[in-house]
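Excluded from the complex is one protein chain; the other protein chains are retained at their positions.
Moving on, here comes subunit A:
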Amino acid sequence: MKTKQPIDAFARDLPREVRESVYVSSKAKYDKRLDSLNQSYTAPDSIRKLAGQIKQHTLENLPTYLGSAVEQLEKNGAKVHFAKDGQEANETILEIMRGVGATKLIKSKSMVSEEIHLNPFLEKHGCESIESDLGEFIVQLDNDMPSHIVTPIVHKNRKQIATTFQKAGIGEDYNDDPQTITRRARSFLRQKYIEAEVGLTGGNFVSAESGRIALVTNEGNARFSISANKTHIALIGIEKVVPSDKDMAVLLNLLARSATGQQLTVYTQFINGPKAAKQPDGPENMHVIFLDNERSNILGSEFKEILRCIRCGACLNVCPIYRQSSGHAYRAVYPGPVGAVLSPLLAGKKYPDYADLPKASSLCGACNEVCPVDIPLPELLLRHRNKAKQEGIKKASAGTPSMAGWSVLCSSPAMWKTSLRAGKAMDYISLNLIPVPAVQAWAKERTLPPFRGGKFRQWFKEHKRNKEA
């Protein structure tokens, strides 16, 4: 069917096998999430609410907690940097690499590094940057984009991956056995870990109390990325700070359960600084880069709750529109409901380019129901729609019927009742003949029920007369 909305067109044209993989994986993760939470807690919903309060409280007091996290990290021996945008963060990373004479970087999974497009930047400056998370590694080999926050290659099947490996010369022949693929990636990456001079990670949470950074992975690649290197860089959004180690525990209990239905990821690491004098090994230099990139602006806006997000992807997995369209439909690093709220904001001046994303929702509220930090996602999507309408952004309103005439009709009872009578004509006209795009979009694969305008009002008057009689 014809459509004016790019996400709807993307869903329409999505290859069947991609939709199938996205659907199967989303559904499986949703079911596992529910089982895992219910097995562990009698009232999972109240923990979700508590986690939301912890994050919201931190955001309301971010300068204080961020300040204390910096103080602790410095006390622990780390060097702390602030980057106002992606450009500054990229330059800081390059500077650190040049400072230690490095040209090779190995990176564990970090959505923030995707956000600032670190890999192409470093390559442009003659440095190698290798992804060590298997999914991200495959995305990198393919020159592709991750299509999910947690499972970046949910849109690919093993045959496609085998072809990618063959093209890249990883392994001697085409082989689509998942174990063989993994083994080949492993031996390739082991060499890269050893060759690398700098290891870069993200950070899932930072404790303001201790400066401790929590890192979660299922492949142990974060640990590998930093243990053989002299320099560790942690690139972290400013909103990742939490008040205390204890708060980190609440959030860690929810993160893996919400993301993949695991009680805990296979590896959970806590790092609070470089190698101490008495420790036998570990990075000698540790740099923490706190990235703003529009976050301060979001914090001061009516969208600030979105900064509670802990990137579990639960809202993607449950979202019926994401299930139909896949992550690439959202044209940005963060897809799904969280992406629909966040991406237009991270775009800064390019807000209008992404103003259609908040329309990709039936506002069903399933995203809010599964969110481990209780972000009112439907409300934020609605705020975006209102903002786009007020700013007259055409991309957002494309395909949505205008409501101005309707509001006049609905606030004038006489006109409303006249239209109830006039609407009778609809029964005699084929919907396909009415030259209103909205009606046509409805009627292509749906019928409208017979028009019965005013019938109830009539019935009620008689009913009342009969009762009084």
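Methods note: a residue touches a chain if its C-beta (ideal position, glycine included) is under 8 Å from a C-beta of that chain, and two chains touch if they have at least 3 such contacts; residues count from 1.
Rule of thumb we're sticking to: contacts and distances are computed from a predicted model.
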- Missing subunit (named according to UniProt) among the choices "(Fe-S)-binding protein", "Thiolase", "MFS transporter" or "Cytochrome b/b6 domain-containing protein": "(Fe-S)-binding protein"
- Item | Hidden partner chain, touching residue among A:Ile54, A:Val206, A:Ile271 or A:Val318 | A:Val318
- Which of A:Met145, A:Ile170 or A:Leu420 sits in contact with the chain that's absent? A:Leu420
- Note on the structure: It is residues of subunit A that touch the chain not shown, namely 1-5, 7-9, 11-12, 27, 30, 318, 320-321, 324-325, 359-366, 368-369, 379, 382-389, 396-404, 406-411, 413, 416, 420, 423, 437-438, 441-442, 444-457, 459-460, 463
